[in-house]
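All protein chains of the complex are present and in place, except for one that has been dropped.
Letters A and B name the chains as they come in the text, with residue numbers starting at 1 for each one.
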Amino acid sequence: MDAFLGQVFTGLSVGSVLILIALGLTFTFGQMNVINMAHGEFIMAGAYTAFVLQDLIGTDTSLVVALPVAFVIAGTLGLLLELVLVRRLYGRPLDTLLVTWGVSLMLQQLARDIFGAPNVQVRAPGWLGGSLHLAGATLSYSRIFIIGLVVVSVVGIWVFLTRLPQGARMRAVMQNRQLASCSGLKTHSIDRLTFFIGSGLAGIAGVALTLLGSTGPTLGTNYIVDAFLVVVVGGLGQLRGAVIAAVALGLLNAFVEFSTEASIARVAVFVAIVAFLQFRPQGLFVMKSRALT
Amino acid sequence: MKEASKLKKLWLATLMVLAMLGAACGQKAGDTSATGGTSTDDGDTIKVGLLHSLSGTMAISEVTVRDAEKLAIEQINAKGGVLGKQIEAIEEDGASDWPTFAEKAQKLISVDKVATVFGGWTSASRKAMLPVFERNKALLWYPVQYEGLEQSPYIFYTGATTNQQIVPGLDYLKGQGKKRIFLVGSDYVFPRTANKEIKAYAQANDMEIVGEEYIPLGNQEVATLVNKVAAARPDAIFNTLNGDTNTAFFKEWKTKGIAPDAMPIVSVSVAEEEVRAIGPEFLAGHLVAWNYYQTTDTPENAEFVKAFKAKYGEDKVTSDPMEAGYVAVHLWAAAVEKAGTTEVEAVKRAAAGIEFAAPEGRVTVDGPTQHIYKTARIGLIGPDGLIRQVSGSDGPIKPDPFLRGYDWAKGLT
Partner (left out) sequence: MTALAVPKLGTLTPWKRRGIFLAIGLVLVVVAPAMLSGFRLALLGKYLCFAIIAIGIDLAWGYGGMLTIGHGLFFGMGGYCMGMLLKLQEAGPGKLPDFMVWSGVEKLPALWKPFGSPVFALSAAILVPMAVAAALGALIFRRRVRGAYLAILSQALAAAFAILLIGQQGVTGGTNGLTNVTTFMGYDLNDPVNQRSVYLLIAVCLGIMYLLARQIVESRYGRVLMAVRDREDRVRFLGYNPTTVKVIAFAISAGMAGLAGALFVPVVGIISPALVGIVPSIEMVIWVALGGRGTLVGAVLGALVVNYAKTTLSEAYPAGWLYLQGLLFVVVMAFAPKGVAGIAKVLKERFGGRKVPPQPVSHQPAEAAEPAT
């Protein structure tokens, strides 16, 4: 029983990190048809932000400070990417994939040159050191913190999308770009906002990841593939879809891995996703559209 | 008109191919055959290759070994070099990618014509390079502890083999009364082979292996693994994880709140550099098995640590593989001096029986196995990040890569 609970917890915490990463991807993919392979490097940027801040202001407060700072830094990187490159590529989703992959190569090398090839460590603040004992399972405070952080972020995004005018505009562009444009919305500035928020969330994910492992130039690449799978399963531009798909993926992976081994779990998850797409090729939730394909 | 332009384009294409061939030939100067790579005495310098991962997941570890090797080369050059010539190091990046190691090894041998190569960390990279060195009859010095069961005539192994590290580690656990062991490792040849040996040892010594788990190199998602280990309630954990996974593993393990003396983790790929990187607070109280620590008390070591810090910075630490890399360069230089040439077969003959006052104590090259005699040391990681010896062998142990001296290992080879 305690192992079962432990695995549920593990699956939830893995899934919650995926939610943060996948949200940005699903918005940029859903709204702009951009497959952003450099998204992983925004995670890395967030993680290195936490690392730099820890040296500047000490470990007790740096983590909390790092969250908004990483959001802004990663968001700004995303904004730059949009301004310099991505906007030239609208309508060519496959090309955006390759271009942003080139960007990701360069950002990784840049990180290597700035911070060195070896991974660096971010020390967790003392108050996240222990763990909670519940029904025989140990739930570490750092993972509880991550789950809480994700819940707060998701609720924040939900409020933003449904209650604020900017969010309503974002949804409008996502649902029907031409109509939104005809209605007088400045779709391009809304695209930029989407890119900023999506990339910023990846930065927060990066800070969260420093609590679990070490930070290196290739940190993001380990998560990007899974995050894309979450997008595919959840449906493009779908907040609910991303949340459910990420948690499902996390739990599935955790339980298959627990009963078999890590490599089998990866394959099992992949097979499950391809099978799932046979039944719901557009993912869990579909945006209503009159498009032909 | 349109046709003509297509035609031009194709000629352009042909020209490009020709240009590439030409460029390739340009580099061919002095590159007479693929199976040369032995004699480099003719120039003013003697070239040696340093082939480590300067990028990728293994860079954290391998860069430090490269630094130690460069220190040794600098020291030898300061004393006049070998055979009256300066040593010139040519560095290549293996990029944590095993086929790249093979390709770069071939390049060092046939294009740069190096006298020898010092390189590798993971057994995967060694296994990839081995055929290259055997094919070219060239020499590799491999400076890291490994799983044994190998003995290439063209490799010198200056790290520990199984009976100088893992077996003493197991003996220590047995002496502490630990019966139930959990094996965790990275998913590649060293941990899998090492665990095969550990299982044979356990069977013969009334110990029980309660679990065996592998994680791909570079993977940092270890929560499930840690849950599995904790659920099995072993007496001790034998850890053959390599690289960054160690960080995630020890961080996650700490949250379980199990005291290190109740359930110690014995690591064989965690040394001072990794302790510093992961953070001593996660590791303090756990055990490691090596042949050398920064705290090892010999005059040679005091000098080595001092020289290393002088060259690379006061905050640097020294570790076992670094020391083994440093020793490898000195042993090679001594063998070349003795042979009077850098010719591979002569150096190999000369190397047998060579002694060197190494930071870990006196080491001797064992001619038949091309391994070296090393002292086994079990260390306890302290809260300051340094490792202190808690137990050790009486003197240097004779290398026994195929474990021929152990009855329990009969079925392994």
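Brief remarks on what is shown
We adopt the following convention: a residue touches a chain if its C-beta (ideal position, glycine included) is under 8 Å from a C-beta of that chain, and two chains touch if they have at least 3 such contacts.
This one's a predicted model, so the numbers in the text were calculated from it and none came from an experiment.
Of the listed positions B:Gly43, B:Pro216 or B:Gly340, the one in contact with the omitted chain in the full complex is B:Pro216.
Of the listed residues A:Met106, A:Ala135, A:Val152 or A:Ala168, the one in contact with the hidden chain in the full complex is A:Met106. Take chain B: the residues that touch the chain left off the picture are 2-3, 5-14, 16-18, 20-21, 23-25, 27-28, 31-35, 54-55, 92-93, 95, 97-100, 102-104, 106-107, 110-111, 123-124, 127-128, 130-131, 135, 147, 149-150, 187-189, 192-193, 196, 214, 216-217, 413. Although one chain is hidden here, its contacts on chain A can still be listed: residues 29-33, 35, 85, 88-95, 97-99, 101-106, 108-109, 112-113, 173-178, 221, 225, 228-229, 231-232, 236, 261-264, 266-267, 269-270, 273-274, 277-278, 281-282, 287, 289, 291-293.
Just so it is clear, only the chains that are shown with their structure count from here on.
Distance between chain A and chain B, defined via averaged C-alpha coordinates, is recorded as 36 Å. Touching chain B in their complex are the following residues of chain A: 2-3, 6-7, 10, 13-14, 112, 117-121, 123-124, 129-131, 133, 138, 140-143, 211-214, 216, 218, 222, 254, 257-258, 261-263. Considering their complex, residues 54-57, 59-60, 63, 187, 213-216, 218-225, 227-228, 230-231, 244, 247-248, 251-252, 254-257, 277-279 of chain B touch chain A.
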